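Before any comments, here is the structure.
Only a single protein chain was left out; the remaining protein chains are all shown in position.
Per-chain residue numbering starts at 1, and chain names A and B are given in the order in which the chains are listed.
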């Protein structure tokens, strides 16, 4: 369609014309960075704001939020807490609504788990492998065999590591929560993909969910649903459904407009258009969403165990309580393996969707598939009936390999030597102390002594520069909310840690990302490492982190960097690799050196993906605030942990909200720039 | 609408009427507007905006008039080409015809039936059975086989599966994709994909086929094949077609009549010959400058009255013989040709008069009308 934009040579610009012409000039290449820097009124505003911040901090030396602008949020929360406990067994909203949800969740989990148990390990391995093979195409293709093989290996390794039983518990919980998350996500995504109004309502909800630490809503859930599988399941679903919803909505909205128009032009009504064209066209994105949802579900395994989910999460948590790194790591590896299993299986199924577009249709193949799935169902039934009789219900003891002690020894040796045993340079502990004193303490003091109004001004100006007045407003409102809840000082402490963590994450992430993009071998080595880092429950590496740097804020930051860096590395490397090959060729032909190419072409052109990486970094670092609270990060994270472990809504909940506020603020301050690049 | 133009078109296609028993035009468009932007409907109503150029209008109102006060008729069985550069509003115009884009103002009739006033159901009926469209980017569904793509329109109509697949298979054969019915679009070349698009549009047996730059995305050679395919289909079925293109040679090849659009307005409407021989203004003249005139213009336009004995000698040619053919004859025989219609001598052409056409000097002989800038549909009278 060539409707509204006519005049200029805009056809050359592949980006769909933005509705705001004001944005266009910003994209123009600068003649001289410095000249533009100084000539821009926004920059001037930033300088002024920064000046105000510094001067006012020096003059007043006190950043406390005025007492008169606060409210007592604890009392009403206490009341709510009491009300919930008193009425949990009697109020209609529990009896007729929440209880049903809770019972359904429990029943689904129990049913699945007892099915898995009654099939015994042999049945699970056989059926699981077959399902993976069938998902991969149910034939002798490499993909089908590989998927099936992966499943087989995962199950056998989980058994051999002596975590079969908890693995089955976790698998049952995961399957139920993945199904529920995917369903809920698909429905929400459908609503917001089809209706603009829904999109408007749901988008801020998803945005909030994305930066909301799961810890923050564990507590209300426990109060509503009590501890146990239902709470864990619901927490997981809340956490994991948004990506599915987002991507479904995106897929629906990005569906090939010509195909949709073709459907309309053939007289399809809206229902027909949705069912026959739009949804099928969105299936690739939906598959991607499912994949992400699975990963998110698995990252909740350990947290879910805090509120009674059992399974591998409990194993990890319990092992850590006794400082058994080896046991924790083994259980963590099982979680990673489950992730691999589910990821590969759905990815294979997704690839097959792709194939559908390029292979011919064959009736025989379809019938074969039907037969395979029927066979799997039959086999499941057979195993369920006689599995335990044939194979016994526990993994045989002599098929177990115990690595845990050697892992312990290795990790201890490693941490001891890195911690303080490095000649000349001291060790990580000394470095951590230096980091705390040189970076963290001044940063925190600075933030805490800056008057709140100066900080609000700075946030507003940054928001205005990178985005719109709306971003500025959101940022300021978030700050105000934190102050209003009497959490200003604590939040500034957290903010200082988040900022430091963010800078480290981005520096490390971009450096390694550049390496990955430029050196093939580094990329090959890093890929499995990154995969593992992203799926390994964060809890597993908390204890080694303490051994390395001690229980303090630096430890928390280190954990956050470990957690957040993989995503940043990935996005950066991808951005660099996808730089327009023509531009690279041009610079080659001009005889640019590798460095010149990197700094002159690749980095500038990949600027947008680096901005996206920054935004991701913000979200991920923030999501580690609570976890960091577990190992000495203190501040808001600790308050949330305390609220949860004391079962105290009035302590944990405001802190959780404050984290969300910080998250939304930082997200808004980093997102608009990223968003524009996605267009 | 000019009597002459209508007469010419109708005359050329008397044999081609299959669908329209009605004598009236297949599509009749009057004063059609499509304005994008805030409070769009004030633009057509207010005459003062009519004076403004596109950029002035945007500056003044924030609106863009993609289609500006366009009127024309599409005759039964003709190939009506709308041509213009990108941004001229032609794609918007064709979408307005079945209200894929809702027109801002104006009237629109399909075989005498008002389209603007149609309710949702009637409009769907119109789209399902009477007009179907072929798209530039094909708009195929990647997850369906070729046959199922072709059957898609029938599926939407609610036709039973076996029946629609059978019908679709016929169409697949008709567009020359025999044996590829169970492939997926992703396995086909661009040209093949567009054949699927064409088959899909044909499958519902519409009165009118709408083409939106269907071959722009194809390689030149394949484009030529596809154009021939369309010509063949038109010859076989005589279906009314509205064809959007930005490619002048394509327009000249396919069009019985061409409407040339610029900035949302129809600058000139006429047969290819009229447009090439008699450009309405500098814009059109610029456009057709490189067209090999002898291959478009007929001897009717090149002839001069016979002088003396000329009326008796020379090969006889029909008045719609192309100049290029006449040149060949003249060069072969070495003498002039007589232009004869129904045994009546209209005039003669010789070296000089033919060369004048080739050299493009003839247009100076034409008293040029000052082209009205507002560009309402401008008719070019036949000489």
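Here, a residue touches a chain if its C-beta (ideal position, glycine included) is under 8 Å from a C-beta of that chain, and two chains touch if they have at least 3 such contacts.
To be clear about the criterion, contacts and distances are computed from a predicted model.
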item	value
Omitted chain, identified by the protein name its UniProt record gives, among "Ion-translocating oxidoreductase complex subunit D", "Glycine betaine/proline transport system substrate-binding protein", "Benzoyl-CoA reductase subunit BadG" or "Sulfurtransferase complex subunit TusB"	"Glycine betaine/proline transport system substrate-binding protein"
Residue in contact with the excluded chain [from A:184, A:320 or A:460]	A:320
Contacting the left-out chain in the complete assembly, out of A:75, A:195 or A:645	A:645
Residue of A:305, A:474, A:534 or A:597 in touch with the missing chain, whole complex considered	A:305
Of A:143, A:486 or A:553, the residue in touch with the unshown chain	A:553
Selected from A:75, A:195, A:270 or A:441 as touching the chain missing from the view	A:441
Where the unshown chain meets chain A, residue by residue	85, 88-89, 103, 106-107, 110-112, 114-115, 118, 222, 226-228, 280, 305, 307-308, 310, 314, 317-318, 320-324, 326, 356, 361, 366, 369-370, 373-374, 376-377, 380-381, 384-385, 404-405, 408, 416, 419-420, 432-434, 436-437, 441, 542-543, 546-547, 550-553, 628-634, 637-638, 641-642, 645-648
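One rule holds in what follows: only the chains that are shown with their structure count from here on.
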item	value
Parts of chain B lying in touch with chain A, wherever the complex brings them together	34, 36-37, 54-55, 64, 66, 86-92, 95, 98, 100-101, 124-129, 132-133, 135-145, 152-153, 155-157, 182-187, 197, 200, 204, 210, 263
Chain A - residues contacting chain B, complex	1-7, 11, 256, 258-269, 272, 276-277, 280-281, 283, 353, 356-362
